[in-house]
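Here the complex is missing one protein chain, while the rest keep their positions.
Up next is subunit A:
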Amino acid sequence: MRIAIASGKGGTGKTTVAVNLALALEDVQLLDCDVEEPNCNLFLGFELEPVEEVNCLVPEIDPDRCTLCRNCASFCKYNALVSLPKKILSFPSLCHGCGGCSLVCPAGAIEEKPEPIGVIKKAPCGSPLTFLCGTLNIGKAMATPVIRSLQNHIDESKPVIIDSPPGTACPVLEVMECADYCVLVTESTPFGFHDFLLALEAAKALNVPVGVVLNRDGLGDSRVEDFCRAEGIPVLLRIPDDRTIARLYSEGIPFVKEMPEWKKKFEHMFGTIKGLACKNTGVQ
């Protein structure tokens, strides 16, 4: 079973929920798919080992064969190729690796070379938690291939908890699409509610069942709860607005470690999710 932890926006406590849930359950896999800003390991502190380099195929032009017909440059939708009077200039950082330029080159002058765009890292064997994280190289815009490679490492025999990227763009949809259940983390404030609605819209578009974790509960108002009650969306857990939790967060300490009573609450939440996800998919 795959549980995606998502939110319409950064800074709502997505990583906190993902990390604490994983630590409370122990025998699970945790995937940090927020590849632009992978933060889970700040709370876990593993010595990560690289397991895979993620590449994107970028064109390399053989100047001897190139006839300067400009087909490739006019084809490229992302301006990754620019034609100069005497040569074709390529900008690999803009390339999406679609392979179109080599397809349209009449002279066979283009060869595709793998260019690293990110890396997949893993917690060392023997650690109690199976943890994998993907990091997009600075200056690269292609998060989706890194997320896809990360998902190839999923071990289906264990429950998988996925820390999703923030927002509602392609990378989040990539994660939500493959999830059996989506946990939306939010605060009950006007900002939180607004961002929650955006994330909910994305989950609905992909038909993933959702539940809510209210972070910093007690602060703000009841608009998220009222909405959830009206729409039949379960509120799975409430994390209070507690100074101790905020301080532990600021120091990078997952609060289940210092406040063991929370372990039970996360276990309970997991039980609820299992029930809800199974009901929805008809899986035992």
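Keep in mind that, in the parts below, a contact is a pair of C-beta atoms (placed from the backbone, for glycine too) under 8 Å apart; a residue touches a chain by one contact, two chains touch by 3 or more; residues count from 1.
Keep in mind that, in the parts below, contacts and distances are computed from a predicted model.
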Practice item. Look at the options "Tetrahydromethanopterin S-methyltransferase subunit E", "Tryptophan synthase alpha chain", "Heterodisulfide reductase subunit A-like protein" or "Aspartate carbamoyltransferase" and return the one that UniProt uses as the protein name of the missing chain. Key: "Heterodisulfide reductase subunit A-like protein"
Point to revise | Identified contact with the non-displayed chain, of A:104, A:129 or A:259 | key: A:104
Check your understanding: Looking at the whole complex, which of A:194, A:229 or A:264 touches the chain that is not displayed?
Key -> A:194
Exercise for review: Please pick, from A:58, A:73 or A:173, the residue that touches the omitted chain in the full complex.
Suggested key: A:173
Revision key, fill the gap. Subunit A positions in touch with the non-displayed chain are 8-12, 36-37, 39, 42-43, 75, 77-78, 96-100, 103-104, 141, 144, 166-170, 173, 177, 189-191, 194-195, 198, 201-202, 205, 219-221, 241, 243, 246-247, 249-252
